[in-house]
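Missing here is one protein chain; the remaining ones are kept as they sit in the complex.
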């Protein structure tokens, strides 16, 4: 008996959590946060969260509805990658389960870092699996779990494969197919094709951009866009600030490489940058730390920016705030509470997209408005996505040839597009492709 | 006395034509076609045009309103680059003037080719100027004209500078700032800055994307996107068709380079591809002709496609039809009148954007629908624009520091954005930045 | 055993056709055309269709896949209302079945008229049922079928209810809830509530605007908008042309009422207007025929327009062409082939929306462009929809309380919104609300 239970991430983009039940054992896949209500909250108050406060604003996956029986069967919590919408809820919720937390080294280091920052002590042990290797989960029957190397917008992202007696279950949430990932290896296409031949029972798949009829551009394109903006515009006499997703270590490498070419000293400023870069450094995946200065604490930040303000043309400042988050470095810079004042001489490069939540849009618009009022020059969307689009999905389905497809990572407004693609490819809605919502279950044999 | 007269291209995107009057002499800048009504016409009938039929559908700039006096003063017809909306009207209209037609070698060769194709005998002589060099136009007073090397989506595009006693007039219609142009040199920033120091009276400037708050990505990005689509998707067992703007020789080079890497034989099919590649070849700017087979005539086309159909995986077909034009190769392929049948094994790559006219949108949608019905896989928008966006414009204004700015290459629905940028930079609407429409004139001193 | 089979209209907007199987009997619900490919075809050629040509362009529901067994069980073809996407395929396909065709008087008269126009002789007999009454279909077991009065954008639209041993099946395709319908009665809410109490097994429901979070405005609003445009703008010295959906008899009544108030003589011009008004007249539902002149044939049309051209201010011309259809009166007027020439003195009122197919958009844009070139004043979207929106759907579900919901009248890109509404109301995707595509079947007990 194999059953798939959706807990979170099937009615919204965020708080991903699913459970795979195999006879007398079960496995949790991801345990993430829903960020938009947290952003809203942050606009008002400081940033002290508790499980209770996060549950109230529905920022945690709703695992209260899981039956006692099922809860008892949980043997592992598998985490696919180090983004908050996949791992961020672990510190708040893991104590309810008795099961090791498993992920790649970067992911597990990141988990430890956020736990520590929040003064959590994890009740369960963590176990690491290297990309392209396997692990056995102990249960009534042992379960083999494989972490296949994948490309995405953070490091050591894995497609998680659970081998069941009825075939493999592939949890592809999130990924893109990128042959030029800047840091790390290409996706392991070879293994995907082998799995396809051996038999895949079900594919749970990132469908957030299934409606975009393209192949997602590679990270090398983002690098090229950065080069265009940094090397082709007139910035010799300008202050230079670049911001991106702190988790995007490959992007940070490209930014640093550009800064070096521009002969500028490089300083990284901001708490979440510090956290992700430190974590990457621990697992030896931040091949640029010798070229940068990394500052985190308030007085360090102030000293660094004071230095920059003496001769801005000597520096490139990489900082937080690409979503206009209250309390981020860019927010504080525009509010005038840091010892650097934006002027018409400064360039700010956003190597990111605006997250399509109304609070992020509002925060970002406010930030840009202040910069424009100061005459500061802005470059936006110097970015490519880390999520697969329709043509990547078509290739994935072609390689895996799964019996069942379960679109994930959004509500049915978006997963519908994956269902359409599947039916183009011969799948039948309700039979072999399944539109699910949070709190559903599906029998897979 | 310096006056600027708008003839075409200030109330629509297309049929660019302006006149600069300097005391007793005058110069025509561009003489292009308005393509959307031609596309509409082509949907109905074949393709025989006359001056009269083109005037009826308003596809030619309306030079009938030019006064006799001004007409007599015309001393030269300067063409900025080899796109039909800048040069395509010359064969139909040049006989009304007595003045040499001047442009870069590629542009002039292209002009001769279209004249020949249409059985026109040009009444006026053509003169070539190399990029980054000058020429003197004879008149009551001699006028020095300079063609500055610029990057755009075709070869040997120039910013045309007319030196007047009151300062330089810079005609920047069209351009982008691209430091990685694949074929040809970078823009001549040095010369632009010098002009800025010497004094620029007026800048007439491509404003079609002035509303896009970005820097236009370089051609290297388009190359990277092609590599993503061609090297990262599963196409070893597929037929491979690529289509792009026939005038875009740099793009064609990237496509050929990819084809070579894929170990495929490459054939170029279609009349306009043949025309542009032949012209580029004549001026030694098609550094890939030895790697391709170039076919044009019906029986050649049929023979070539028959060969491809025997083993599609050996070939890459580069062909016309990116806008779904009736009569193009892709159109005829989907209509089943050529000896190759699209199937679910074929990939078609559109290295182009859809032109935003309702007829192009309809043609293209029809084309794609037929392909999809056959199960053919489609990759669209594998492309970057050749037009400057807001941040390029900001840099251009910064370098040239012109006294007056005249937004061009669109109606005021779009040129307004350039006026806004100018007013950000200190220009005054109606005083130093001028929103014009077809048939206006402006006194510049 | 009750099974529901989708034939057409579940993967596109158009060619509606479903089959309800009840043990040894079965009933067809609607048999309509898919119009966009027909519009495309009309742009090229004249208008002679055959079953074969319509099947080629996929304009007919694909009933070839219906099993022989099921085909033999068909006992009736029920038609909900007189729109071509619900009834237009009957003349081409009914001969394949041996079953009476059943609908309201207006619908059946319309069917006869289109059959006659196309020189079809219907093989099956037609039977009429008055709104708010029932009929018994003979089969292995008799089946009671009820036609409940509903409001929509044509006359005598019915919600069709099939009474089965397991509960009622309600076919609500198409409708709106309008208490001010201008012609005809309000929806029969009373009967819907009774059905809800007795037990509804399944609801098949028009979901095209389920994503619009509104209640559809009533027909009285369209009347008010017409009054605004006709009575508040300065048109005493203008020619006045109004166009709308020919099937929309209530709208035509409002237009005529306005024309009378303006003291203008009113002439209806165009073939499809003639057809629908004649049909409405036969069933005594065109309470304005004494106030208008109705012309159809070429020489009548020309004579009428010649008269209008003598003093346009005396007339209101109601004519075909609201979608810019080639061959319609407005198309021919703008092409200059009729004895009336549009000028800057004329007003043209479009009491319609543009159908969102690329060919309709292109045709309409072309039409408007020509009118604008002549300086003619245009009023568009003087219209409200005939389809229910989300809040009507919520009320319908509230009244009927069906066990199962099957969203219809569009592909899953749109029916998804109805599924979302249903899940808000407690239904479960895949269990009690079913996203279907053409060619699916669903067991209902």
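Letters A, B and C mark the chains as written, and numbering starts fresh at 1 in each.
Everything below uses one rule, namely that a contact is a pair of C-beta atoms (placed from the backbone, for glycine too) under 8 Å apart; a residue touches a chain by one contact, two chains touch by 3 or more.
In this text, all values refer to a predicted model and were calculated from it rather than measured experimentally.
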Which residue of C:98, C:123 or C:214 touches the chain not shown here: C:214
From C:51, C:302 or C:395, residue that would touch the chain that is not displayed: C:395
Options C:4, C:34, C:177 or C:359, residue touching the unrepresented chain: C:177
Hidden partner interface residues of subunit A, rising order: 40, 43, 358-359, 361-362, 365-366
Subunit C residues that touch the omitted chain in the full complex: 177-180, 213-215, 217-218, 220-221, 224-225, 227-229, 231-234, 377-381, 391, 394-395, 398-399
Interface with the unshown chain - residue positions in subunit B: 411-413, 416-417, 419-420, 423, 428-430, 434-437, 440
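Going forward, only the chains that are shown with their structure count from here on.
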Averaged-CA centre spacing for the pair subunit C and subunit A, given as whole angstrom: 48
Rounded Å distance between subunit A and subunit B, as computed from the means of their C-alpha atoms: 41
Touching two or more other chains - residues of subunit C: none
